Every structure is written in C-alpha cells, then in structure tokens.
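Got a structure here, written out as structure tokens. Questions coming.
What you see is the complex with one protein chain gone and the rest in place.
Right after this comes chain A.
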Amino acid sequence: MLELVDLTKRFKQNEAVKNLNMFIEKGEIVGLLGPNGAGKSTAISMLSSLVEPTSGDVRYNNKSILRNPGPIREVLGMVPQEIALYDDLSALENLQFFGRIYKLKGKELQIKIAEVLEQIGLTDRKKDIVKTFSGGMKRRLNIGVAMLHDPEIIIMDEPTVGIDPQSRNYILETVKRLNEEKQMTVLYTSHYMEEVEFLCDRIYIMDQGNLIASGTKEEIKQILSSEHTISIKADRWNDRFIEKLKNNPTIHRVKVEDREITIVVPKEVNMFATLAKMAEEADLELRSVDINAPTLEDVFLHLTGRALRD
C-alpha cells in the first residue's frame, strides 16, 4: 500500500536518510526503530509529503506522491514528534480547528470530536487550555488531533517521549485498539524497544541513516538465534564458582552483579547440568537459572555494537 523506494535525504553534508526501502501493508502495525538522529523523523517527513526527498520515491497504491501529494494526505493521520498544538486554545478548540481544516463540520464534526476525546481520555478536560495540560495529556491530544478525519494510515513519531508510564501505557493500548477495532494501519516510530516489541508485527531498524535490519519480530530475533543469555541467581557468590564460570570454554561472557550473574552461551549447549555441578563443587546454593529470550535491544547491540539508548 505504502512504499519507500531508495529514499535519500541530504541536508548539506549530512546524509540523514540513505537509500531507504520500506513497505507498509494495510492493517499492519509497523515499527521503525532507531536511536536519536537515526533519520526516522526525516524518513517520515518524506513519507508524509512534508519534505521533498533528495532522491528516491514514495508510492501510495503504486502511484508516486512526490508530485501529487493529495491522495496520501487525505488518508494520513500524522502524529508529529513535537507537540503540534495551539497552546493558547482549549483541547476542544484545537480539535475543532483541525477538524474543520479537514473539512469536517456540523454534527459530523461534533460526533467525531466526542469520539476522539473519549479515545484519548480527555472528555473531562476538553474545555481546558492546552497550556495547563500535563505532558501526557498533551501527547494524547497530539494523537487525537491526527485521528479526527478517520485516517486509514496513522504515523506516530515517538509519541511517548517524555511522559509518565501510565500515559505511555494508555497510548500504547489506544494504538493497539485502533488497529484491532478499526483496522487502522500504523507506522510507529520509537527508540524504545519494548514499545515496538509490544505493538508491532514487523520492524525496521535504522541507524545513522541506514536500514540495518528488517522483518518480523521473530525474523529479527533469529539474528541472535545462535546464542542464549542465561541469568543465574543466588543469595551470594563465592570466588570458586565465578572462577569456574570464567574458565569454562563454552561460556562467552560472564557479567557478575550483586545477586545475579549473566552468561552468554551457544544455543545448542545444555547448561543446566553443567551449572548445577559447578555450584555443587563450589558449595553454592543457586536460587534460579533462567534462559532469557533475546530482545530487540540485544539485536541492536549485536548489530551496531552500541546500546540503543545513550
């Protein structure tokens, strides 16, 4: 339905997006993951027709939107990374204004506004001036404004940055619900792994303007399939046990913390028996041994050698 083809954007020397290829199908929630400055917002701006690409193409239903952005604009709801609202107007006035510029009016607009207010949980505060809102409330209204015209596709650019965990969960649940109940197609940008992991079917990972991985959650985690992370818990450690772990040739990495030791081992090795034996020899009582499934965080770390959040 929506396709980015070899999309590139240069700002003077700085190549913000390099040869990006992406597609989004109807009804999907697609995640775009990457650290700050990866080029996510720039990619989205080109996709939504706000910024002209240096080269490449954006296609909606197989037609380029570069020259004729009308069709994509009609079906698109955009939640910008910034809080793009009138601070001096009330929530209701904001919704009214943006609804009207989307050519909604009268009863239809009223009903739609009531519905959106309900979805974003601001019905009680609709008369209040946006300036007086908390960060989370502003974020919710920022999303609400983008949903007024019943967009087929909604693009959210880091919609949960800088808000409390409660508001964050609320937003994530709302996105999920919109997708399930209204079959809304979602492109969700974030630098939080767990959000993308929770929401998305398919994921693109960007770093420094490049696409470094893409696929379903499972496919991406396959990248790490050759290794397991195992966490071992005990009330206290002794040097003999740690020595044994470090000297074992099948264990790649050992990280010792207060009550937990993390080790990385090849997938095919069964460590349970080995660990139990080591503990017995070292006279140590283990509380638990868990095999951790890899996270996207691990994938990013594996691919770039850097943590996602700096």
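Simple rule for what comes next: a contact is a pair of C-beta atoms (placed from the backbone, for glycine too) under 8 Å apart; a residue touches a chain by one contact, two chains touch by 3 or more; residues count from 1.
The working rule: contacts and distances are computed from a predicted model.
*Asks:* So which of "Methanol/ethanol family PQQ-dependent dehydrogenase", "Nitrogen fixation protein NifU", "Carbamoyltransferase" or "ABC transporter permease" is the UniProt name of the chain that got left out?
*Replies:* "ABC transporter permease"
*Asks:* Would you mind spotting which of A:6, A:25 or A:52 touches the chain that isn't drawn?
*Replies:* Result: among the candidates, A:52 touches the missing chain.
*Asks:* Which listed residue, A:7, A:145 or A:175, touches the chain dropped from view?
*Replies:* The single option touching the absent chain is A:145.
*Asks:* What residues on chain A make contact with the chain left out of this view?
*Replies:* Within chain A, the residues that touch the unshown chain are 9, 11, 16, 41-42, 45, 48-52, 69-70, 73-74, 76, 78, 80, 82-89, 93, 97-98, 100-102, 129, 145, 149.
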